[in-house]
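Below is one structure; the comments refer to it alone.
A single protein chain has been removed from this complex, and every other one stays in its place.
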Amino acid sequence: MKLVGVTLSLAMVLASTTAMAKTTVTLAFVNNPDMVVLKELAPEFTAKNPDIDLQFQVLPENVLLNSITQDVAVGGGRYDIVNTGTYEVQGSWVKNQWLAPLDPLFAAMSDDERKAYDLDDIIKTERDALSVDGKLYALPVYGESSFTMYRKDLFQKAGLTMPDNPTWEQIREFACKLNDPAHGIYGISMKGVSDYSQLAPFITLMHSFGAKWFDMGWHPQITSPEFKKAFTFYINLLKDCGEPGASSVGFNEGLTLMSQGKAAIWVDATVGASILQDPKSSKVVDQIGYALAPTQGSSNGSAWLWASGIGIVASSKHQKEAFKFMTWATSKEYIKLVAAKYGVVRMPPGTRYSTYKDPDYLKVAPFAEETLKAIESADLTHPAKDQVPYTGTAHVDIPEYAAWAADFAQNFSAVVAGTMSIDDALQHSQETAEKVMKEAGYIKD
Amino acid sequence: MERKTASTLAINAAGIAVALVLFFPVLWIFLTGFKSEADALAIPPTFFFAPSFEKYAYAFQEGEFLSFFSNTIILVGASVLLSFAFGLPAAFSLAFFPGKRANDILFFALSTKFMPGVAVVVPIYILYTKLHLVDTLFGLVLMHVALGIPIVLWLMRRFFTELPAEIIEAALVDGASRAHIFWKIALPLSIPGLATTAFLLIIMAWNEFFFAVNLAGRSAAPLTVYMASFFTSEGQTWAQMSAAATLSVLPILLLGWIASRGLVRGLTSGSVQ
Partner (left out) sequence: MTTLSETIADYPAGAQRRPVSGRWMTWPAVAYLLLMTQAPFVVTVYLSLHSWNLLYPMKGVRFVGLANYGSLVADNAFRMAAVNTAVFTLITVVATALLGLGLALLLDRMTAGRGFAYTLLLAPFLLMETVVPIIWKNMIFHPIYGLLNWFIGLFGLAPLDLVGQHPTFAILTIVSWEWTPFMMLVLLAGLQSLPQSLREAAALDGAGPLAVFRYLILPHLKPFFAVGMLLETILLLPMFGPIYVTTYGGPGYSTENLTFDVFRLLTQQYEVGKAAAGGVVTAAITIVLTMALLRYLRPVIERR
């Protein structure tokens, strides 16, 4: 059995080569433009810190989130630094002690380092979005809220004016006037994808209509008249004046519709603006106007707040090195580096006040002022018009969120595709939410 | 006679036309990789454009193609070899010296392919965590060998049983050892079968995504994971994705094309008595 011997020894060699000598920090990142820029610039960091080797795993969001959860839950130790958003920090990761608190690491910094990093320069609402009980658990690579993006040229041609604080009724009016499918222009680009992490545009619309997920006793309110009104409005707007094929439109596809000049209005994440404003990917650079997110009776929860952060896995053995990289990747120096290498317009948005004081940035980023305004005024703790037991503007910050929101998103997408009625979708979603909340012990009847 | 040539011509033309139509999606993704993002989305589609290598260059360099590629090569090579190492003696024994339980063994081997990966991944992950096999090529190879052995067993047993029985009989009468029969008679006579089996194993290992994404981090990740890293959640980049997809499938396509003639021969000789 020579063959067996040869292959076995080959396998041994393979096993031994996977063990490495250098301090390796492994990072798990979502593949989005700002993270990709960070990865591309990472050699600048390793050049200055030759003792640290950085390994990046870049994956689509849902795959990544699952890998990370699986890994930290069973203590796999695959990663040192992970992407962690507002929801993960607020929902369960901190509660489950999966993330290392950053305060001790900040305390261990020298005065000069602390001064150069200038934690107070990071926008307060973003810092809060990544803190639990006043303790910071992640640093923002970019931050976002939501607002209205629209085509100034199309508005002008039709004699329309977008107000600074539009209502959803007005948005509908504009969208339907500008909707011109025969010429490949859709009035508004809206999401309809069945991915529950992409529900934020609907959730903010729902909250701005005065509806809510739960009442103070954690009873789901999905079949309430307000909720139904908001849901129906969203679906009708999409069907009457939106794009075709919406059940597979998420952020990506919406952004492409807008950047390729196929949509007149888009209400979505403020980070989208950096790409619409970048001539390398957008055909409509000079034609985009910006306004606040639409409201309809309630400004609470009408725009979301999100920080795409990086945090350290609690079980990581290389916390010091990881922290060093994190503070570099979210520093003022790093933001300047991006400006120098990729153009000022690509500076990571929504993280530092100093970015919004930079005259060069303000010159090329017409969305800067609206972005900062939206981020500063978004309030995670008051997401709805009424008093509610939950926090979170783009999610509900409880671990059970995924369990019922995934079902809601599936039903939502089915209504968008026209394979399910509104009443059925709301009824099913309500039942699922009730079941989940009862099983988890929120509802005590 | 003239009618006959005309109809043969028509058949040849029809065959090539159908092949071109069915191949078109593959051609399209190759072409899209050479376009700009705007051209990739243009309607009506652009069939003629100034090709740019920018997307391929990016996929190659920034995507660190080579490191994923070498992972895939090691993974495929080692897992095919080990699958044969475990599977061939068993297939040989099941074909020539089957005991009472031969069919149970075969069915058992086949049934291991029925288990959906999602159902076993958590126990395996926990085990790998304890053994420090997460994100190692060795760990992935171990898993792939388990996926490969049943295929070797089934296909190679089939090929072995179809060897002329008289040759084996004669060797046994001459007092040849089993090792002699295995190495000197059965294996050399089964080269087409071995090639077919190896080819199927290579395709499957090359394209395996589920365990790769679940058990590998960055250091051991193969090309399927590389490909997934181009599914972005912000920004639709069809040209970029197409270039990455082309790079990831081209090696296996080339291999398939080189091997295709042998493959038909292998399958044919394997099924002719």
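Residue numbering begins at 1 within each chain, and the chains themselves are lettered A and B in the order written.
Everything below uses one rule, namely that a contact is a pair of C-beta atoms (placed from the backbone, for glycine too) under 8 Å apart; a residue touches a chain by one contact, two chains touch by 3 or more.
This is a predicted model, so every value here is computed, not measured.
Touching the chain that is not shown, out of A:23, A:69 or A:354: A:69 (per the contact rule at the top). For the chain left out of this panel, the touching residue among B:59, B:74, B:124 or B:194 is B:124. Checked against the hidden chain, the listed residues A:119, A:362, A:403 or A:443 yield one contact partner: A:403. For chain A, the residues in touch with the chain missing from this view are 62, 66, 69-70, 73-74, 92, 96-97, 184, 193-196, 243-248, 257, 262, 399, 402-403, 406, 410-411, 413-414, 416-420. Along chain B, the points of touch with the absent chain fall at residues 8, 11-12, 14-16, 18-20, 22-23, 25-26, 28-29, 32, 41-45, 86-87, 89-90, 92-124, 126-127, 142-143, 145-146, 149-150, 153, 161, 165-166, 168-169, 172, 178, 203, 206-207, 209-210, 223-224, 227-228, 238, 241, 245, 248-249, 252-253, 256-257, 260-261, 263-264, 267-268, 271-273.
The rule is short, and it goes like this: only the chains that are shown with their structure count from here on.
Centre to centre, using the average C-alpha position, chain A and chain B are separated by 37 Å. Within the complex, the chain B residues that touch chain A are 37-38, 41, 43, 62, 74, 78, 81-82, 84-85, 88-89, 122, 125-126, 128-129, 134-138, 141, 213-214, 217-221, 225, 228-236. Residue ranges on chain A touching chain B, taken from their complex, read 1, 3-4, 6-8, 10-11, 14-15, 17-18, 20, 26, 28, 30-33, 36, 39-40, 55-61, 63, 67, 70-71, 74-79, 184, 250-253, 255-256, 260, 271-272, 275, 281, 283.
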